[in-house]
Every structure is written in structure tokens, then in C-alpha cells.
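Only one protein chain is missing; all other protein chains are in place.
When the chains are written out, they are named A, B and C in that same order, and each has its own residue count from 1.
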Amino acid sequence: MTENNTETPEDIAAVPDHSDVAIFGERESEVRSYSRNWPEVFDTAKGVRITTESGEQYLDFFGGAGALNYGHNDDDMKAALLEHIERDGITHSLDKFTVAKRRFLQSFSDKILEPRGLDYKVMFPGPTGTNAVESALKLARKVTGREAILNFTNSFHGMTLGSLSVTGNSMKRAGAGIPLVHATPMPYDNYFGGITEDFQWMERVLEDSGSGINRPAAVIVECVQGEGGINAARAEWLKALSELCKRQDILLIIDDVQMGCGRTGEFFSFEFAGIKPDIVTLSKSIGGYGLPLAVTLFRKDLDVWAAGEHNGTFRGNNLAFATAAVAIEKYWSDDKLQNHTLENGKWLREFFGKLVEKHPEELELRGRGMAFGIAFLKRPELAEEALAECFNRKLLVETAGPNDEVIKFLAPLVITRDELEEGSKICAEVIDELLSK
Amino acid sequence: MTENNTETPEDIAAVPDHSDVAIFGERESEVRSYSRNWPEVFDTAKGVRITTESGEQYLDFFGGAGALNYGHNDDDMKAALLEHIERDGITHSLDKFTVAKRRFLQSFSDKILEPRGLDYKVMFPGPTGTNAVESALKLARKVTGREAILNFTNSFHGMTLGSLSVTGNSMKRAGAGIPLVHATPMPYDNYFGGITEDFQWMERVLEDSGSGINRPAAVIVECVQGEGGINAARAEWLKALSELCKRQDILLIIDDVQMGCGRTGEFFSFEFAGIKPDIVTLSKSIGGYGLPLAVTLFRKDLDVWAAGEHNGTFRGNNLAFATAAVAIEKYWSDDKLQNHTLENGKWLREFFGKLVEKHPEELELRGRGMAFGIAFLKRPELAEEALAECFNRKLLVETAGPNDEVIKFLAPLVITRDELEEGSKICAEVIDELLSK
Amino acid sequence: MTENNTETPEDIAAVPDHSDVAIFGERESEVRSYSRNWPEVFDTAKGVRITTESGEQYLDFFGGAGALNYGHNDDDMKAALLEHIERDGITHSLDKFTVAKRRFLQSFSDKILEPRGLDYKVMFPGPTGTNAVESALKLARKVTGREAILNFTNSFHGMTLGSLSVTGNSMKRAGAGIPLVHATPMPYDNYFGGITEDFQWMERVLEDSGSGINRPAAVIVECVQGEGGINAARAEWLKALSELCKRQDILLIIDDVQMGCGRTGEFFSFEFAGIKPDIVTLSKSIGGYGLPLAVTLFRKDLDVWAAGEHNGTFRGNNLAFATAAVAIEKYWSDDKLQNHTLENGKWLREFFGKLVEKHPEELELRGRGMAFGIAFLKRPELAEEALAECFNRKLLVETAGPNDEVIKFLAPLVITRDELEEGSKICAEVIDELLSK
Partner (left out) sequence: MTENNTETPEDIAAVPDHSDVAIFGERESEVRSYSRNWPEVFDTAKGVRITTESGEQYLDFFGGAGALNYGHNDDDMKAALLEHIERDGITHSLDKFTVAKRRFLQSFSDKILEPRGLDYKVMFPGPTGTNAVESALKLARKVTGREAILNFTNSFHGMTLGSLSVTGNSMKRAGAGIPLVHATPMPYDNYFGGITEDFQWMERVLEDSGSGINRPAAVIVECVQGEGGINAARAEWLKALSELCKRQDILLIIDDVQMGCGRTGEFFSFEFAGIKPDIVTLSKSIGGYGLPLAVTLFRKDLDVWAAGEHNGTFRGNNLAFATAAVAIEKYWSDDKLQNHTLENGKWLREFFGKLVEKHPEELELRGRGMAFGIAFLKRPELAEEALAECFNRKLLVETAGPNDEVIKFLAPLVITRDELEEGSKICAEVIDELLSK
């Protein structure tokens, strides 16, 4: 299941009858999506496991679509959260200065930005990824005085109009109800299956004054495309992209909403390529505990905003500041989590590598670090079947890709090797059975 | 202060030296706004008061720009929140079924929708007002197959591209960096000062096939314009608008993000006019405790969404569901809060009415219920001066209107009469002194 | 008949059988329009009369929709044309310097621009009105750096995308196949029937920074709206519009494609108001003989074009230059034609005034000079019936207005009083009979 599917499974009917779900059927819009394939009522969660109200426990390799890199309800963040609430720490503050925001900013500066030599300003654009993307696009347009944006095939950046216009998925684009303009998609790394140099087209049209491409303000790119099918760009491709942008005086925006916060190993997904983007968006796991928060980062000289030129009621979510500070201090004061992620990622590739050896024409592994995908090359429909069967065996995984042909793991990074093996075995068995039918 | 001002006061320099604010100056983007006029570091809050880290207490008539109708850190919601967290209630769930969401839906259905005869579906579009507006516009376009939207002079609907395109403020619009199209503004009620029939233009262009107006999918309107200057539409105007929409087969969207949840007395700001909009957006105070949440409501027959056609990572914010359910059950099981609001609103108009009698050519009262404004008719710049002086006297109020000429009260609805008097006296004295200089 | 009607009369079947029209039915697109209501095959023409191939003669009060102000095949222009062709004068020259262009420019400068104190540059944008409008909009946007344009209800400016976006007619707009954006219609003079001040809305939204109107580059307006129903703006309204534009630093474009070249008496339709627009478009009768030609005029300081930034293959139509020069020299060296037009216009109003006196609730006279309209106030469908019956009686007239409710005369200005009486009597009788049924 990605959220692209338009069929409407009888999600309500499928809920076991120990749960009262009438109100969902009666009141919740048909736009609901995950409940359709996982028709249970969830109640509590801890680490990599979530539990339904009837006590069924599921292993969660879905990870809040990237929002739960530190797992569900981390105890240290929980303690900080409870302490903040108990002492009546201010909850809602718009963009006033608060003690909680200061601690977050200080930790983020000390542990994340400075060690990486990133002299960014931090903007709180409203607490969702799409808000961060909208603010990034606005800023790039303001700085350059240009309107056009280059995006990439199979990109995903969000559902509000600005973000949607740089998103690839045709079903989601159609939802806009107006023609989405100002963005031109370029081929992502390996779009032609390695046969040709994917960069050729992009370089050529930017250098040719007759190409018909409106001169862009910025390029927006994910270092690993999550929704697009766990497509990982190579370091050399990203480096070449960064250099092309510099040469052409175009701003480079890395959308790290899903792939940042350690998903690929390092905190930012672009670090491995040795590049410094002009603008970076973060959300999902930045709050640490699954609470809404987003930040937009940019070079100090790009900070040309007028006061209040972009705002939002919930841009200062102090509960999220409280847990975000703990997340950074706990997990990013050393390189343990980073190494753990890289080792787990390596293990995953080795483990599923055997399955690929068994079905070399059917399967392909995708991704980087703990952004991991298993693509069904010949029978894309099996991915959805695998998802459903994994659910039956108490494992949550999602699908991705333009044809929902990729099983996507975004398991919490804090997962133990045992838990990782547990879920991986389930998934591998399911796939093997499906392919062996 | 509205968030429109482009001057950059030395907010950092103005912070009293008992606070360490270096990190804000170093790292936070120049887009920050409220901190400029209220240069203090806030720490805790309760009811209508917030306290800085050095122990200074402020009376909060700003109310989180409408997100704190129930005051800061309400004890019953706090208890529910702590209980949810302590027992490891699931925090982040996207749109899975959860126990917390079920309780919210049930309460919202029982206490809000059913008693008002509103047979709406409920959509969780992402936890911000602008997300709700974007989803409303998408749905209206999908249902009708048309692109154009009618909005109103001095409207405010949010900062992402779709919402911004239906927003009036020229500074915020310019921030888009692209021409904002597809929306045509119509004159809001009383736009011409009562001299002419404001509806004439809108009716005429819709009926004239040669008017050049693209046939609209929907009209989007606030019953009281908050950012626009606390402009309250009359019941008869709203009723006529609703009828015009029906006659012309255009959907009516009420944006109740700021004016809903009891701000004008009744739960929805449109109830007093006896109309039933096709689509309604809610956010800000719907979470109860100042936590990010938004809902989009619409007639059941308009629920034509494909599964996942609009989504968002934080659309299931269970902490907010927990507090939102308490807010509804506590405050909307009877009409006490509603009556309290209407009485306080009446008191405000009587109290400030005396000030207007003293300065009849300088001042004008605006608004409805506890959406209250005092407009400076001749010397708009005094509003900002009053705001600054109120801050000196430990009262937070905001300004609004195209020229920041209106002092805006969005005090928590749970304010006591004594608290209301306390703050109103400060404000009245400040205004009187300024006008008497 | 305007060209708005979507019904498809059997135009081919209606052609008298002395004519061979099979090829039209077989090959010509259904987009054809005038042939539907005037199903004859025309062959020759002179002055105000055109003759079919079978020798039927029609009195032409339609005047090529404004392209034949000097009548069909004027003898002096014909002589110049023949002489140019016989001596192999260059026909096609793009924008090279030619002897024929020089003569046109000199005559236009000496007889038209200088006597009126209009220090304009002359641009040849391609030989059609819509090309002139497109170039005017481009120039206004280039000069101001803004995108938005204000147009007026029931305006008509052409069929290419730029011109269509500032045109009011909904059927023609729908033909674009994309949402037409960047233009906002304002109420034309007398749009509300004189009850209210039509200017109020426009002035207010331009002065209000919160109105939601994108700051416009220019206002484009016809002094008399032809297609829109022969609506004539008053001098004081045009003067106020001109002053508003100056005050707001917005360029004023007068589209004089149909109403220029003496149609309202003076050469330009704006002269009577004592204003000097920033940009003026001319086409239709500027070529004199019905040959394609267009010019765009603008203040010298606005001539910021790069060489070739707007071009077109037929922008130097030397046959049209040859006839245009004769037209100007013959008809605009003195005020005879102007006076003739004003007197004929006066006579028309007196003559049809009697018909209005007889049917005061049914009819209304419209227009200025020889732009003349008779509106059917209560039974708009009678205008089309009148047109058809006039055709039966050998008179060509057109209809106009959003509901095709206005009979429109654009008779050649060179018409004699006798010819004017002849056609007017036919038309008056037809109307009287229809209203008296």
C-alpha cells in the first residue's frame, strides 16, 4: 500500500468485532488511507511495537513514514515531555522566544550544525514537511527573482499547492484541481537504468538559451526518494548536481523531510556526498517523539525574509521542542546511532541479498542505510500482496513506487538487531512464498 | 503588530539581560515576528497569563492568535494529556484508526455536529489551518471541475500557495514569488462603508456571461475577518451569500480556523446566520490545548476523495485528539461557555463604548462575541504604539487590518470578568492617553 | 448574430442553388460564423454595397466589423494599390525600411499624431488587432515588471491567449482550454445601470493593500465596447480612469482596434475625453482598404523593446501601407469626415429616437458617433430575428452584447445620408413589426 491506491477496500468491515468502529464509517472521510490495509484500532506503542485495543501487538517497520526514527514513545523524551507539561511549560507560542525553543536551537546548533560546518539559519515554517517545502520554494524565488523550479521524476514533496507542483505522482497531482505549473521534472539518478548519462538532459537544457526551459530559481531533490520507490541517488550524481547548480547560479534545495534525521546513517542524507545545499527542509523525525515540527535551514546570506512574510499558528510547538532537544542530545552527541544504522543497513542488504540471489529476475534491493526497499521487477502487484500477508503475520510494512511495486522499510533506527531479524524473516518468508507459488 | 510589518526592530537587543538570547540572534531566521515586539523569553503559562523565565507575568489577550480559546494549559486537558503519555498511548499514527481518534470523532459528532443538524464528514488534512484550507479548495475543485475561487477583500487563509492565493494581504502575497492566480476578490460586507450594496458587484458578475469572471468552484469566506481587521459580516449578508451560492451552484466554504470553536459565541461562527456551508475548515482551538490539529468538514455527498488523495504525516496527532475530546466534552456539553462569551462580548462593547463616545471620530469598535477590535480611524499608527505600551504594562494584544490600524483582542474565552476588566482597563487607559496627547 | 452563438444553422443548405457551395460544406471548419446567417456567396463590393455572385446587392451596415470605415474598395486607395502592384512595389518586407512604409509613417505622423500632440512611437506588431493587443500587454509588463492586468466587464480584445485573458465573453474564454489568469475584470462605466458609482470598487481595491488584487501593470479599456453591446463610456469616466492610473502608476492602454480611425467622430475614440493614453492599439480600418495591418502606439519613454523582441512575418504589409497612407491623406487632412460622422450619428439617434418613444420599455439606444446600437431590453431574442429579417430585406447588420440583444451598426463612415436613411428605414420597420406582433 502506498497512499496512491484508489480502490476502497472495506476497511471498516474488516475490523475485528471486538472493536467499535462505527463512528469511523459514519464520520471519517473516504480520504483515509492506512486504515484500509491495516484495519485495526491501535491504542499504545513502544519502541518498534504498537498494540491494538484488543492487545494484538505489531512489529512496526513502517515507522510513521519516517516520523519515528527513534521509535515510539522513547522513555527519555517521554520524561522530558511529562516534565514540561506538569510544570505548565508554555505549549503554544507562535514564534515568541521560549525556553524550550532556545534549548532546541542550542542543541541543534551545537550537535548538528556546527560539527558539520553548516552555517545555516533556522526557520520554523509551520509544523509539517509541506510547510517547510513551501517556505523553501518561496525563499528561493524571493532570492533569485525567478519562478521556475526543477524537480525530479518520482519526487514527493507534499500536498499543499506549492509542494504538490514539484511532486511527481500523477494521482496526487490530479487532486490539485488546477494545472500545476512552474516546475519541470528532470530525470533522477539512474532513471534510464544506467544506460545513459541521466545528467545529460539537465545540463544541456540549462546551458542552451533556446531550450525552452524557464530559468529556474532552484532545484529541489531528495537524496533518497521514499514515496518514489526508495531510489537512492549516488554520491557522484549529487555532487555533480550541486556543482551544476553552482555553475548555473541556481539554488539547491535538499528535501530531507523523510530521509534526514539519520535515516541513511548520517544526520543529513546529503552528508555522504560531501555537498552543502543552499536550503534544507526537515520535519517528520525532527520532533523526535512523533510530534509535529518542521524546520527550514538555509545559508545565512539567503535570510532575506521580511518579518512575518511566512508564518503559521503552530510554528512554535513547545512540546515538540522539548522532545526534539532530547532526541538530538541523546542520539547525536556521538556516532553510535549513525554506526548502528549503517550496520543494520548493511545487514539488511546481506540478508535480503540471499533472497535476491534466489529470485534474481524478480527482485531488486533499493536504498541506503535504513531506507530500504525490495522492488518486484516483474510482478509489481505482489508488493501489495506481501504487505497484506505481512500484516497477517503482525508486521507493518508499506509499499512505494509509481506502481506500488516496492516494499519499503522505514523501521525505527533504534531497532535492535534481533527485532530487525524478526521482521526481516517474516517479510522474506512472505516474499519467498509469493514468488514460489 | 500584525505579522505584516517589514521593519526589523532590534528584538534581540531589547531582551532584558537576565535572559540568554544569543542563540536566537545567531540562528533564528529574520522571518520571526512576534518576538520583535514582545522581546522576552517565555517559560510557563496558565489560563490567561504567561510568565517569562525571569518571573514577569503577562495578561494574554492575544490568545495564540485564536488557538487558545480555552486558555493556556487547561487542567482537565492537561490531566488527559499526561494520562495518555504516561500509559504510552500511541502518539503518531498517520490516519490509522486509534482509540484517541475514535473518542474525538465521537465527541465531535455527539456534541457539535448532531445538535446543530450538520451531517458532515470529517477529514484530517494535516494539523494546520492552511492544510485544511488547501484540502477544502482541492475538494471544491474536484467536485465541480472548475478552477476559479472567489475570495474577499482583506481575507486571510494561510501561507501555502493554495491558501495564499485566496488571501488579500499584499505583503504576504508578494512572498509567493510567483503570480497568484485562480482567485478573484469580491468586496466583503461593508467594504464601501455601507454607502452601497456590497453584493451588487458579486451578483452581477456571476450572472453576466460577459463579465470576464471565470466561473468559480467555490466562495471562501470568514464570518469575521481576523487578520483583515476584525471585520464582522452581518447575518443577512452571509445569508444572501449562501443563497447566491446555491442559486449559482457554487460551493460555500467557511474558513472557521480562527473564528470557530466558540470565538463568536456559538461553536461555529456561521450559526447565527442560520446557514449551512458546504465545506468548513477548523484548526487553531480545535485541539484545545494549543496542539496542532485541523479538520475539514463537508457535506457527505461531497466526499469524493480517493483514498490518500490528500494526506500528511501529522494528520493523526493523538495528543491533540486527547485534549480536543476533553475540550469538546467539557465546554460544549451545555451553553455555559457560549453565554459567557456573548456576555463578555457585550461587556467589552459597553466598556469600550464609553471610550468611543469620548473620541467618536478617532475610534470604532469591531467584531462579534469575543472577536473584538478597536480601530483607529484617523491615526492608524497609534495602534502599534498602543500595542507597545500595553506590553510595557504587561498586557499582550495584537494589531490587525491592512494598515495595522486595529487593536485586536482574541482573549481566551474562559477569561473571568475580572481578568477581562483588568486587561481592558489597561488598554483603555493606554488608548486614552495616546489620543489625549 | 454575434460570433458567440453555438447553434449550427444549416448555412450550406440555405445557400440559393445558383451557387456551388459544396466545397465549403466539405472542407471549411465548423468554426465558420458569419456565413451561417448570411448564406450567400459574395463576389464584388463598392462603397456601402456588396454583391453576390448571382447579382443580389446588399446594403452593408456591418462594415467588416469596423474594418471598412472608408467603405469597400475606395477608388483612390484602389488606384494607389493598383499602381503599387503594377510597378512591382515590394509586397512583403518584414520590418525592413520600405518606401511604402515611409509614406505611411510620414502621413500618420503629420496628419494624426502631430496635430493631436501625441508624441508616440509606432510599432508594427503583426497585421491583426490581437497582435497589437498582445504587444501592448507585453510592453506594459516589461516596463512595470508586473504581471496583472485590469480589464472590464464585457470587454473584447482578441482570440490569442494574451488577448483572450482580458476578454469578458465566457464562451470565447472557455475556448482557451486552460484557465485564463492574470486579469481581473472591473465594472465598466454604467455597469450597475447608473445606480451606484462604478468607480468605487476599482479605486478602493487599488488603494487597499489588503484587497487581494495583484498590483496591475496596466488597465486595458475600449472607449466604446463593440462586441460587448455598443456600451459607450462617458468622458468623465474615462478622465477619472486616466487620472486613477496616473495616481496609481498603472499604464492605461486604450484598445482602439474597432472604435478608432474615426468611428466615434474623431480619429481616436479617446480624444473627446481629453486624455492621452500610455499605449494605444489600432487595426481594422487603419489599412483603409480592408487589408491586414495593425499598429501599437506608445509614449516614447516606454519604447524599451529589444530589437526583435516581438515580431511577426506579416508586420510589413506594403499593400496595406499603400492604401493606409491614402486613407489618412484623403480623410484626415481636414475635419470633413469627422463632422460627417458626428452629424450622421446625431441623425441616427434622432431617427431611432422616435422608435424608442414608441416602444420606451423595449428599446434603448447605445453608442457614440457612428458606433450605434439598439438594445432590446425585454426580449433579447428579437435582435437575432431582426438581423435575419434585415438580411431578407437586403441589409446587413450584426448583433452584439452578452445575450446578443443589441443590433449593432458599424456602417462605413463615408455613407451618404440617403444610404443611411435607406438602411435605417429598413431596420426600423423590421424592429417595429417585431415589437408590434
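We adopt the following convention: contacts are C-beta pairs under 8 Å (C-beta built on N, C-alpha and C of every residue); 3 or more make two chains touch, one makes a residue touch a chain.
For clarity, every value in this text was computed on a predicted model and none was experimentally measured.
When the full complex is examined, the chain removed from view is found to touch A, B, C. For the options C:G162, C:P216, C:G345 or C:G369, the residue in contact with the chain missing from this view is C:G162. One of C:A67, C:L206, C:L342 or C:C427 touches the chain omitted from the figure, and that residue is C:A67.
Shown as candidates are C:S109, C:N190 or C:Q248; the residue that touches the absent chain is C:S109. Listed here are the subunit A residues that touch the chain not shown: 147-148, 151-155, 166-171, 173, 179-185, 187, 191-192, 195-197, 200-201, 204-205, 208-215, 228-229, 401-403. Seen across the whole complex, the unshown chain contacts subunit B at 178-179. Considering the complete assembly, subunit C touches the hidden chain via residues 2-8, 15, 19-21, 23-24, 26-36, 38-46, 50, 53, 64-68, 72-73, 78, 81-82, 85-99, 102, 105-106, 108-109, 113, 120-124, 126-131, 134-135, 137-138, 140-142, 147, 158-163, 165, 171-172, 175-179, 182, 217, 257, 283-284, 289-292, 296, 298, 303-314, 317, 319.
Here is the rule we use: only the chains that are shown with their structure count from here on.
Ranking all chains by how far their C-alpha centres lie from the centre of subunit B, first place goes to C. Located most centrally within the structure is B, per distance between chain CA means and the overall CA mean. Subunit B and subunit C, compared by their mean Cα positions, are separated by 49 Å. Between subunit A and subunit B the centroid-to-centroid distance comes to 30 Å (mean Cα coordinates, whole Å). Chain centres here are Cα averages; for subunit A and subunit C they lie 58 Å apart.
Residue positions 179 of subunit C each touch two or more of the other chains.
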